[in-house]
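Heads up, one of the protein chains got dropped from this complex, but the rest are sitting where they should.
Up next, subunit A:
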Amino acid sequence: MTTLVLIEAEGAAIKKASLSAVAAARAFGAVDVLLIGAHGAQEAARIEGVTRVLHADSTPHLAESIAALIADRASDYDHIVSAATAYGKNVLPRVAGLLDVQPITEVVEIIDANTFVRPIYAGSALSTVRSRDAIKVLTVRNANFDAASLSDAAPAPVEAISAAVEVPDAEYVGIELTHSDRPELESARVVISGGRGLKDAANFKLLEPVADKLGAAIGASRAAVDAGFAPNEMQVGQTGKIVAPELYIAVGLSGAIQHLAGMKDSRVIVAVNMDPEAPIFSVADYGLVGDLFEVLPQLKAELGA
């Protein structure tokens, strides 16, 4: 039983979400990883539990090309896995389509090689499904799996591969990265998120000094993103990013079910809201009813001590 895990690099480093996907896949047995792009192969070889690194350095970061490459080699594997990042969610269902398989997305728990748990209805229910497909294609939520560690003991062999398959005509134009010196939302130990209650983009910056003190990533509700307070990749929730940090601080957001879907597995939740009835308080370990415009400066001062 061998599993192929599609991993992602950021510079020379492998993304933490991918390390979690590898750790999850080890439940099935041996793991090969597939890395697209020029960088990261050395670190990929150091991921604990990886047998082989397949490195396609000239394949573009396009779902059409990557899915074709994977489908071409799929007969060597009984599971094909990636993290449920935007990258993985773009590619893996396409692989499943090519293989005539029903993908299983956003897996939060692996029961056995065929049986998986995934949330439905924005996390209002947990569905356990058993796959009848010969090859299982899954994306896994990194928040639910520890990351595999890196080790220098015995680096896995790296095998260069390239695509020999025809793909539909698509062109990668580029990516406009939102630059941030803060930790990545999905792997940060602390996340502080703001909602519509912050009123405007200038006020949204009030979260920054507090985030600085805590080494936190900054997240946002959809309302805050829609209103232009924060860029879309900061959105936490059903249709944004799923986070489960040690500490999640929700400021001026009501706690709509679609938002809770993205953060309710955090270990400790703090809510700051002036409406004592706000639903966010029903999941908060520590709730503070008050005006965020008073609370945030105080919080910054209190943490500074």
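We adopt the following convention: a residue touches a chain if its C-beta (ideal position, glycine included) is under 8 Å from a C-beta of that chain, and two chains touch if they have at least 3 such contacts; residues count from 1.
Just so it is clear, contacts and distances are computed from a predicted model.
From the set "Large ribosomal subunit protein bL17", "Cobalt-zinc-cadmium efflux system protein", "Electron transfer flavoprotein subunit beta" or "ABC transporter ATP-binding protein", the protein name that UniProt assigns to the chain left out of the figure is "Electron transfer flavoprotein subunit beta". The hidden chain makes contact, of the residues A:A13, A:A113, A:I161 or A:I257, with A:I257. Residue-wise, the contact with the chain that is not shown comes from A:I120, picked out of A:A12, A:I120 or A:A201. Touch with the chain that is not drawn comes from one residue among A:L98, A:A113, A:A244 or A:M274, which is A:L98. By the touch criterion stated above, the residues of subunit A touching the omitted chain are 10, 62-64, 67, 85-87, 89-98, 100-106, 115, 118-133, 168-178, 190, 214, 222, 225-226, 231-233, 238-239, 246-247, 257-258, 264, 267-270, 276, 281-289, 295, 298-299, 302-303.
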